[in-house]
Each structure stands twice: as C-alpha cells, then as structure tokens.
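Submitted below is the structure of interest, expressed as structure tokens.
With one protein chain held back, the other chains of the complex are shown just where they sit.
Order of writing sets the chain letters: A and B. Residues in each chain are counted from 1.
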Amino acid sequence: MSTTLTPPEADVGARDRAIAEDKAADSRAKRAKLVHYYGMPLFLLVVTIALLLYIQGSELDSIETRALATDVQLDRLQQHLLLTGVSTFFVLLLAIPLGIAATRPRVRRYAPIVIGLGNAGQAIPSLGALALLFFLFRTIDWLPSTGTIPVVVSLIAYSFLPILRNTMVGLDQVDANVLEAGRGMGMSNRLVLRRLELPLAVPVILAGVRTALVLNVGTAALAFLFGGGGLGETIQAGFQLNRRPVLIFGAVSVAILALLVDYLAGLVEEFMTPRGL
Amino acid sequence: MAFLEYLSSPSVQRTILVQSLEHIRIVGYAMLFAIIIGLFLGIAAHRFPPFRGPILSVTSTFLTIPSLALFALMIPIVGIGDRGPIVALTLYALLAIVRNTVSGLFSVDNAVVESAAGMGMSKTMRLWRIELPNAWPVMLAGIRVSTLLTVGIAAIAALVGGSGLGQLIFSGIRRIGSPGALNALLGGTLAIVVLAMLFDLLYLAIGRLTIPRGIRD
Partner (left out) sequence: MTDQTNDAKQYDKETAIGGDAQVGETMIELRELTKRYPGEETPAVDRVSMEIPKGEIVVFVGPSGCGKTTTLKMINRIIEPTSGSIIIDGEDVTNIDPNHLRRRIGYVIQQIGLFPHITIEGNVGTVPRLLGWDKDRTNARIDELLDIVGLDPSVYRSRYPKELSGGQRQRVGVARALAADPPVLLMDEPFGAIDPITRTRLQNEFLRLQEELQKTIAFVTHDIDEAIKMGDRIAILKEQSHIAQFATPEEILTNPADEFVEDFVGTGATLKRLKLTRVRDIEVVDDALIGRLDEPREDLQKRLNESEWTAMLLLDKDNKPARWLRAPDFRHDRPAAELGLPARAMVEKQATLSDALEEMLVGSAGVAIVVDGRGAFEGILDVDSIITSIQTMRDADAEFYRAAKLIDPADEVA
C-alpha cells in the first residue's frame, strides 16, 4: 500500500452523495401520503376540466354535436355504471362464497386445479372470451337474445374466474399458523372460519371487490359490440365517423371513469381493512 | 366438426397465419420497448427511493385504463394503424416488468451486494455483474406475465383499425347471428391462446439458457 490509493478517475464525491441520500430519506414519507390521497382526484379533476375546455373550444359540426349531446352521454354513462355495478354485484355474490367453499379442508386439494384454470384463463383474450360467452348465452333459450341481459351475463361469466381465483389465493394465504393455533385451542372448523379466516380474509374480499369493479368497468367499454351500450359507444362513434373530438371525449371519459372507480374502491379497501392487517 | 372443416380451408389458414404474424409483430415491438423502458424505470425505482412511488403508481395507472380507451387515445397522437396499439401495449406491459425488476433487485441478498461493494465494485459494476444477474429470474417472470397480457389485449387493436388476430374475432362479432360467426370467434381466440402458449415456451427456453445454474432451483 505504498502507492497512493487515489487513482485519476476517483469517485471522490461518493461520500457526500451518500450523506445527502441519507438526509433525503427523512422527508419523503409525508409527501408520499399526501400524493396518495389527493394526487389521483386532483389529476382526474384537471383532466376532466381540460377535456371539457377542449370540447367547448372545438368547432363542432352537427354530427359531433349530436354525438356529444349531454343527454346522450349521460345515458351512456348510466348504462356503463349499470353494467359495471350489476355485473360486479353478481360476480362477487357467486365467486366469493364459492371461493370460500372451495378452500374448505375437505375440497382444498382441488383448489390448485381451479387456481390453475384461473391462471390459464388469463391467456384468453378478453375480446374473444367475451364474444364467445355472448354467443353462448344468446343460444340459451330462456335468456333474451338481445339487449342488456346477455351482455351482463357475459360480463359476469368473464370476470368470474379471475375473482374466484383471487379469492382462493387470498384465503390460501391466511396464515396457516394462526389457523392451527385456532384449532389447537379447540375451535371447530366453522368457528375457525368465522372467527379467524373470514376476518383475516376481509382484505382479500375487499381486494376482490376492487378488482371486479376495475375489470368490469373496462369490459363494459366493449359492451357496445354486443348491443349493450355504455361509453364504449362514443369511442366507436368517434372512430367510425372519424370525428376526433368524439373519439377523444369517449376515450378520456372511459379512462376517467375507470380511474375514479379504482381510486374510490381503493379508499374503501383501505378504510375497511381491519387495523393491524 | 364444422370448426375443423373451417380450419382446413386454405384461405382461412392463410388469414390465420398472416394475422398471427401481424399479432406477433405488434406484441414483439411492444415488448421490446416495454423491456427497455421497464428495465430502466425498474432500476431507477430501485435505486432512487423518491422515484419509486411515482414510477409504480404511474405504470399501474396505465393498467387501470380500459384497453379500448387507451387504444383510442393513441389515434390522435400517432394515427391509425399498428403504431397506436404498439404504444398502448407498451404502456400496459410496463407494470409487471417494472414491479418485478424492483422486487427482483430487492430480493438480491444484501450481504451479496455488500460484499461486492466491499470488494471495490462500483455501483454500475455491482448492478450489471451482481444485482441484475441475480434479479433476472424474477425479472424474466415479469416479462413473461407482461407478454401474456399483451398477447391478449392486442386483439383490441382490431377495433381501432389495427391488425392482428383481433380482426378475425371482430369479423366474427360483426356476424353474430349469422352462420360462420362462431368459427371466426373460435379461430381468432384459439389462435391467440396458441400464440400465448408459444411465447410461454419461448420464455421457458430463454430461462433455461440465461439463468445461471447457481441460482436456478
């Protein structure tokens, strides 16, 4: 070590940088929290205002004016929300109890099959799956072959597998030690489910609600393809009529709706999750 | 049986082949861009804590935007054709790549990175020689998930004038109620599933070739 330790290309500033990095870590947490709660609504507000100003500022021809009429848009929004809400409600009603049932000790060993199917299902393109389901439900006699109902049923069927899979994975993750401790204390299977598993599974269920909502808001945008209406209609109109303001309005409003739904569901998820989890 | 007959027609085979290649091209470009950008963002998010939150929330926001809306939004920006879908798919593919890059880098044993530092490797050397190779299996898993996702979503491109197997499905949707619809729907959908499986095999092979024996399980 008789030679000097300092070579020409020495990274002499490393130490100052390390110290500065140390300091920066301190103030970060507070800012992150603010952004977490107010960032998204603020962003959506800005985008909404920008969208309205853009439409307001554009010279709309008669076709565009008709396509963007307020009552038409509100109608489609209502359809969209209805499609989303109804399909989410039913898919949760079906998938969550089934998910719980499918993770009971007696049938648990079949759980991987269902989860595997759910994974494989992800490879099926939404457009194709939705169309095939719609095609299938149209052929069922006691279902009406047109209108909202076959579309809603398709949406439910489409989101069923992912939600079921998420529920089962979530329940599977409930700490096995806790359950064992419960059984060790002499709790029956049913008691373990009610006192331990379900409370511990609340976050799983809430996450399922959020996932289902976001999934369905998105798929509902494809409902127009099957005569189900919704905001996708506006996008379609803009594309078919080659009207830029209509296209933009449709696309941006769908995006805003999806982000808003996700944000609100996220808040609900956060506040309803039992503390300590 | 009608479907098999449908598949045996040379013109159908040609359509499926051509559209498959288009599909692969769209997905391939999107993944190429997503891997480059995602790797960069993932490394940045890992290394610079202030960026971590923003990078992850922005990339996950992309994924929340319904595909039709994002594809449509691309038209005013990059025009009609495959460019819009490629950009949109790139955005969709980012999250899994970024997230897995970050968690892969975090999963590298601290002691390993520290001893690399202790041996006098610079930050860049540590990243390329130690951290990335060890994070690679997790990163590759993210890339794989992203690819499967984009293979499926790419079908939506057909709704906004793009190419790929979505066209076949779309033609089936337009014909729902008339004969031949089911064949087109099934043909397009199954072809996409097969593509997804082929991509999966490809990643399996890449994993075999690129993951060092020392960290394979």
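Here is the rule we go by: contacts are C-beta pairs under 8 Å (C-beta built on N, C-alpha and C of every residue); 3 or more make two chains touch, one makes a residue touch a chain.
Keep in mind it's a predicted model, so treat the numbers as computed, not measured.
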Out of B:116, B:158, B:176 or B:191, point to the residue that touches the absent chain in the complete complex.
B:116
Looking at the whole complex, which of B:133, B:161 or B:207 touches the chain that is not displayed?
B:133
Using the touch rule from the top, list residues of chain B that touch the missing partner.
109-122, 125, 130, 133-134, 212-215
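Please note the rule applied: only the chains that are shown with their structure count from here on.
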Could you pull out which chain A residues touch chain B in their complex?
11, 24-25, 28, 32, 35, 39, 122-129, 131-132, 134-135, 138, 214, 217-219, 221-222, 225-226, 232, 235-236, 238-239, 244, 247-248, 250-252, 254-255, 258-259, 262
Chain B to chain A touching residues, read off their complex
49-50, 53-54, 57, 61, 64-70, 72-73, 75-76, 122, 148-149, 151-156, 158-161, 165-166, 169-170, 172-173, 176-177, 181-182, 185-186, 188-189, 192-193, 196-197
